[in-house]
Every structure is written in C-alpha cells, then in structure tokens.
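All protein chains but one are shown in place.
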C-alpha cells in the first residue's frame, strides 16, 4: 500500500502528468491554447514508431519467447471478452441504450496506445523490464472488441439489418489496416530485424527525446479531454462516471489473471493490466461512426478520454504496477 | 564600446541570425520558400514549453527570490506605461491617426517572446546567468499594454462608443488566457515543481535541440518579416522607420532603470531591457483586430516584425547586454 | 562484386530502407496510414537545412577546393545533357508522345535531393568522406534540365506557341528561387560561414536525430510511391518500367565519367553518380504542370517516384558506391 | 463564353464516410467531385472543431459535385440513403458551367 | 427525393471574430453552420496568405449557414452589424435542401 502511494505520488508529480493536467485545466478555463492537428498527428506517428521499434529491438535482444504466441492469443481473447463485461456493467449501472452501451463496450475491449506508452515509460524509469512483444499484444487487442460490440447490437435487435452499416462495408479490413496498427507492427518488425545495430543508428531520435515529445503530446491530450468534459458536462451522470473508474479496474483484474497465468515478468503483467484497463479513443470511435452512427459519440469519447484515460494515467498505472510487483513477487 | 562591437559582430554571424537573414532575403527575392503554418505553430509551442520549463527549473534551483514579486510588478507597470511613451513619440514623429498610433503603442508596451528567447540563448552562450523568473515577468508584460492603448483611444474619442468593439466583448479574458501565456506560465510552474529531476527526464528534448529549432523558427520569422516589408514598402516612411528603431532603445532605457532599481543580475537587467524593447506580434495584433479593427494591421505588423524585431535581434540584444554589463559592473 | 552484394544486403536491411518498404507495402495494401502534409513538408525543410549546413561546414573545414567550380560546371552540363539521353531512350523504348517523353526527360536530368541525402548517410555510416560542396552541385543540377526539356518540345512542334505556357511566364525565376534550392544553398552558405563553431551549437538538432527523421520521411515517401504505383498500374508497361531502371544506370555512368575526370574523392564520385542517376519529383513536376500541362503527370511521377527512387535507394546507391570505390581505387 | 446550366451539390459529411460516399457517387455515374476540408461546425449534435480531434472519428469534409441537371435525382437518392443514418447536410444550387461536355 | 427551398449564406470573415459571429448567429436562432478554412485572399485591404501568418491575427475563415428563407433577414441584420467594422464579405444563394425540418 505504501508502495502504491509513493508510486502514485511520484507519478502525479512527473512532467508528463503535469503537462496533461495543464492541458486539462487550460481547456476547462476556455483558453484558446491548442496544438495543430498536423503536429498532434505527427507526434502520434513518432510515438508509435518509437515504441514499436524499441519493442522489436527488445525482442531481438532476448530471442523469441515461447509465450509470445500465448500472450498474443490472450490479448485477442481479452479484447473479445471485455466488451461483454463492460456491456453488462453499463446496462446494470447506467441507463444507456443497447446501441450506446455496445459502442462504449467496444472502446473498453480495445486499447489506448498512449496509456500503454505512458505505462512503458513509467516502468522504464522505475528500472522494471517488460517483454518487448507486449507492443504486438497491444496491436492484437485493437480490433476484436469491435466485433463483440457489433454482435451485441445485432443480437439485441434480433439480427435486424442496420441500414448499410455494420460489418458489411469492409469495416474490418479498415480496422486491421488502420494507420496505428500498421505503423506499430511495422516498426516492431523493423526493430526486430535491425536489432541493436539499427537502434544505435536512430537512438538519438527515438530514445533520447521520447519523454519530452510525450509531454507535449499529453498537453494536447489534456486539452482535448478537458474540452470534451466541458462540453459533455450534462452527460456525465454518476453512473457513467463510476463506470469510467470501475471498468478499468475490472479490466486490469482480467489482465492480471491473464498475465499471471502466462508467467509474464512484472513489467509484462503491469502492461497487460494497463492494456486491459485502457479504452480506445482513436480506432474504435472511427469504426463506431461508420458501423453504429446512431450511438452518441459524446458518450464514448467523454468516458474514454475524459474519465478513464486521466484515471489510468494518474492513479491506474501506479496501482497496476504495485499489484504486478506484489503478485510476481519482485 | 569595443565590447558592444565584438558582441554585435559575433551575434551577427551566429546561425540564428543568419537563418533569419536567409528567410528575410528569400522573401524579398519572392522565393516561394515557406514553412507550413502547423510547423511554425508547433515550433512556437516547443519554444514556449522549453523556455518556460527551464525558467521554472532555474527558480527551483535558486529558491524564490524576494525580488520576484517586485520584478513582476515592475513588468506590469512598464507594460502599462510604455504605450504612453510610444504614443507620444508616434504623434510627434509620424502622421499616424490616433487609432493607428494607439494600436502601434499597444504592441510596444507588450513583448515579443521570441526576442526574449533569442536574448536568453545569447546570454547562455556567453555564460551569463539570469533570474529564472524573468519568464514569468515576460508573461506578465503581455497584456497590460492593451488596456493602455484602448484607454488612449477612448480618451481621444471623448469616450464615444466603438460599436461593439473595445473591451466589451470578453477581450481581456481572451488575452489573459491566450495560448502563449498559458503555456509559458504552465511550463514555468511545471519546471518549478519538478525541478532538476524533471529537467533530467526531458533535457534531450528541450535543451539539446533548442538552438537548432530556433534557427528553423527564425528562418520562418525572416520569411514573414521580409514578406511584410515587401508588401508594405509604401507605408514605411522615414518617420515610422525611425520610430521602429528609436522606440526599442527608449523602452530598453526604461527596462534598464527598472532592472537596476530592483538589483537584478546582469542577465536579468539585459532581459528586462530586451522585454521592454521588444514589440508583440502575436497576442496584441489579434487583440487589435477585435478591439480596434479600424487600425491598419499593415502598419503595426510591419513595424513590430519588419523593423523592431530584426533590429533587436541583430543590434539591440548585444547593445542591451553590453549596457547591462557596464551598469551592473560585471 | 562481393563488395556490391554485401553493401546491397546491408543497405537493404537498414532502418531507412525498411521504413520505405513499410510505407510502400502499406500503400499497396490500401492502409489509411498517412503522414500529414505539413509534417512531411517540415521534415523536408529539416533535411535540406541539415544537409546543406553540414556540407557548408565541411567546406569550411577543408577550404575551398579548386575543383569546386569545375564540379558545379560539370553538374550544370550533366543536367542540361541528360534529358537528351533520356529523351532518346524513351522514344526508342516506349511509345510516349514527344510531350510526355520531354516531361519525363526533364525529371531525369534534374535530381532528387532525398536520394542524395540517403546516399550521403550511407557513405557516412560506411566512413567514406565526400566533398562538402557536393550539396551545391546538387542545387546546381535542379533547374537546367527543365530548359532542355522545353527546348525538345519547341523543336518538335516546330517552334509553335504553347498557349501561354512554356518559358514565358517567369517560370525559370520560379525554379531558381524554389524553396528547396534557396534553403539548401542558404544553409550551405551559413554552414560555410559559421563553420565548426556554428555546427557545435546546432549539432544536437541537425546531426544526432538526422537518421531517425530520415526514417519517418522515407516511410512517407514509401506511402506516396506505393499509392502512385497502385493507381498507375495500368500505365506501367514493360518499356517504361525498363526505362525506370536503365536510365539511372545510364545517368550514373555519365556521373562516373564526370567525377573521375574531375578527380573527386570516392565519396564525391559516388554522390555525382547518385545525383546523375536520380530523378526529380518535387521541383520538376511543379514546373511541368505550369509549362507542359498537356504532359500526363501520372507517367512522370510514377516513373520518378515509383520506379527509379526505390531502385536507387535499394540497389542503385550500393552499386554506385562499389563502382566508385573500384574506380578511385580505395 | 458559352455557359451551360448545371447543378452544384455540396455535401457536408463525416470524414470517415468519404470512401463510401465516393463509391455511392460512382455507382450513379458521378465521377467528378472536389473535397474541401472543414474546420469545425455546429448543428443539432453540438459544436465540434478540428483542433479538438485526436482521431479521424469526428472530423467532417465538404464534397462539391457539379453535375448535369438530369443527374440530380439519382445523386440525391444515393446520397440521401447515406445521410439518413449519418449526420451532415446537403444543398443544391443552380449554376452555370463552361465546357458542358465535361460533366 | 423531396427537396425544399432554403438560403445558403457564405460569410468570409476574420478568424478572430469566429466566436463573436457564432454568438450573433445563435442570438437570431441559427445554430447550424459549417466553417471552412481559408488559404488566402485579396481585397481592398490587400493580399494575404495563410503561410505568411505568425499569429491568428490576420487569418480568415469561411462560414456557411444553410437556413430557411424566413430566417435570412434577421441573420443579415446580425452579421451585417459585425461586418460593418470588420473586413469580409457575405453572399446569399438560393438552394434546395433535403430534410427541411432540420433547418
């Protein structure tokens, strides 16, 4: 417990959290501070490239672990399963319609890569190693949750047609080939191929300035999350708010079980918990606008970005780390 | 005098000045070289974040100085007072209308953060330390000048209404919460909170590449200043041109008095002079378009960006440094 | 021969090539991965600034070589001459119209600065030095080819008017002052003026992260090249495809002759071959849209970007290096 | 110069629907259109602004199609079907064009 | 499909005035509009281009409002008041829309 508090306190006063808080506060105060869309997108390309590449190099250094395949499978299963958990909680705790609940559930089965990046950097500054292939697990967890959500809607509507939306329109292909997944997996592969030697060449770009870029990126995330919360104040009734905190903790418990069962390292377990706890706010919202346009984006974006993302960033990650340390006994 | 010349010569041949000159010359030659708006905005966010953070860390290292509050107050007073000086000079030296003169005056009471950044980096390569909180003084000097300018207009028009413009429309709030101030003060606070330890984490991002980014940023400033001068050739009569050189020197004299009275360090005095000498070209123009739309933007932008900014960058800063050294006897 | 193979193999597995391949593959698979236009333009400004500056510093370090002027003249002559070679090959090997063939020829007389950058970084990781002024040669080779192409068209049409296009409309001025040339030559001059001392100031920006930025930039080039090839599949008949490979080899032979005659270093010869082998895809396409709008851009962009650029990047550069080593006997 | 009557159709629609809209247009024989970026907007579903986007989920685009008058009805049917489930607006204006053979 | 008569109002105005314009529109009951970015332009106050901007001081935006015809007069009064002191232009075109109940 002491460990958690110390970790949480240290985490809360790290530059990345403080920049997120600055953005959040600026948005609530209606400052016109903003990061141009192209810069935000450029930074996210950078973060994906860097985290993927470093994961690949770590794989090259440590050799392919027998658990790699199992971990990938565990990720896919978690991503398929968590939406059902989320959907159940939502229907019990909130008054959301089936469509809105399913759309929210899809987000919580999938993952937030920035939360993963933040957890990785907290781990590495604490000197805790993790399996390099967790990056690939992250990629594998992006899409399956969407299928579960669409299945939930189809079942509820008795299999009725959704007017051209749903899975019909090549949506699954779009998700599997979406920019983030391709860049993450591609950089992972390149890191694995070029190994330590490749890393040496581009280290000054992807390692040294990494935390600084993350600060600027989180400033922008804070601005967006704050703006979302400000505009969706009306929507955030207690039930939804509670779900936004309870669901990541629930997801983390599933991630803990999976990680422990697979015998992952302390860092690996912490990352598996973080992935399961995090909620998508890029790939899944886009998929939902195409497949379930009737679902209200203000609900799922506010929950994922305005409640769960800040919770994970500030309290969640230190909690998951402390639990992972306790469970793996390190 | 020798010191000034040597400093000026060295300054003129530094990469940052040469890149500014390259941009200026390219614009005059009508080259279509240009920096995308998003990149320019991204670099300015970077510079604000970096300079604010480093100021905060320096404050954390040296403890809160009793003169901090006094320096902030001096900054606010200078920003209020300098527009009156500028307005008087303009009415005496040029044929500008009351409204145009007031709008120009607002720019010279406020500050240019890039000039401040350039002066800071010249100081630090000369190994001269300055109070970290000068960053906060810079932020405090952004807005007050606007009030003085609007008061000048209201007085001249006998208090007549300005058709919905003026201070009515929440303009003061907009200025105080404008992006630059929020990011500068926020980063300053984060630097002060996280201190040396925080700096160590993001040093490779905000310290090492700083001068290089400044070069690319000043290339863009040169392009914009050159384009402005090219298009506003007709406006630049001798009186206005002379004002663009005389006013920064006058402002610097006020800054010198304030800095010496407060007993600032050599670097602090040089920065106080630079701030007083510099003219806004971001926050104040935007405010003027809302509050005094009848004022001609070509006049104030050309003066601030095309005359005073290059003057400060090339000759002003070395002059202020040399005087600050002479006066503080170091 | 062994040397070439080893070099080619090493080259093919370097991060920069692999990121290019990633982008190419992602585009062929219709992934929506993309780099915002502003980021791509920002990176290209960065690469030009860095390569120009480093060339200038190298000139400052080694003094002005008597061959500088000769190398510049050789570059201009090559750029004038190669379009005639290309035009002859095109008319013999493909069924292109005079206008399309002339437009393509202009691209091959001019140069691709990214190919030059890639070759420079391969040379420098192989520890092979090159004349710093090769950057200036690159700039000198951008424009002359356009004149040759327009002359080819005018001759073929019996000197008939081209309806306001052609050279009439200040097009030559636009090319000579285009952004890339101005920034490249300007940075070269600044590097030469500030020398090693200037480099020390901005090294952490322009040297350390250089290869990493190049990776991200080549990812984008891969995306664009892949998209071009996908959409222009129909156009790429065997004759055109063969030209896209044969022409760079032919150009390189001319470059080799010039470099050897001038007595350039191994690195200098390799760069002269690379410049002659490479095809423009920025300055020349823009000039062609103005001067020869009837030429089909899909043909010249696909050839330059989709065939010749990848060929040079993967096989061409190691071949040119190996030949340069063999010929200069190092 | 000789001008010809045509219809200018402007469709404001979510960016995620771009490819689907293009396919629908092609199916009714409309192959010429121009896409303009949208910075922000306001409607029954609230305000949004491009600067608040982390994802392409909620941005919009503005698609302009200039067509011969006789193509309007099938175009509206095709686009109306898409807009039914999605947010967005469509407007049709009478216009004149040069070179009618192009449309 | 059934279409309905409406007015398409396009306002080119300085970006700094965006919030004030939105407020003025809301005051006369117009809550639907779309904002397009502007790259540059030319007018009596000279040329400008987005690439020459360090600040948001001199950029412009293009605001499109599609409204029922009866809302035009109050809208023009509201916008005309703002445009009086500021640079910019406004044009009104007749158009047809689907789903009139939305406007």
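Letters A, B, C, D and E mark the chains in the order given here, with residues in each chain numbered from 1 onward.
Operating definition for what follows: a contact is a pair of C-beta atoms (placed from the backbone, for glycine too) under 8 Å apart; a residue touches a chain by one contact, two chains touch by 3 or more.
Just so it is clear, the model here is predicted, and its values are computed rather than measured.
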Where the missing chain makes contact, among the chains that are shown: C, D, E
Options E:17, E:30, E:60 or E:98, residue touching the unrepresented chain: E:60
Candidates C:54, C:201 or C:227 - the one touching the absent chain: C:227
Residue numbers in chain E that touch the chain omitted from display: 10, 12, 36-44, 60, 62, 73, 76-77, 80, 83, 89-94
Touch list for chain C against the chain that is not drawn: 34-37, 40, 44, 162-165, 169, 220-221, 223-224, 227-228, 231, 281-283, 285-286, 288-290, 293-294, 297-298, 301, 305
Contacts of chain D with the absent chain, listed as residue ranges: 1, 3, 6, 8, 22, 31-37, 61, 64, 66, 93-99, 102
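The criterion applied here is as follows: only the chains that are shown with their structure count from here on.
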Co-neighbours of chain C and chain B - touch as defined: A
Separation of chain B from chain D, taking each centre as the mean of its C-alpha atoms, in whole Å: 45
Centroid spacing, where centroids are CA-atom means, of chain A and chain D in whole angstrom: 34
Euclidean distance of C-alpha centroids - chain A vs chain E, Å: 39
Multi-chain contact sites of chain E, meaning residues that touch two or more partners: none
Touching two or more other chains - residue numbers and ranges from chain C: 36-39, 42, 208-209
Listing of all chain pairs that touch each other, if any do: A-B, A-C, A-D, B-C, B-E, D-E
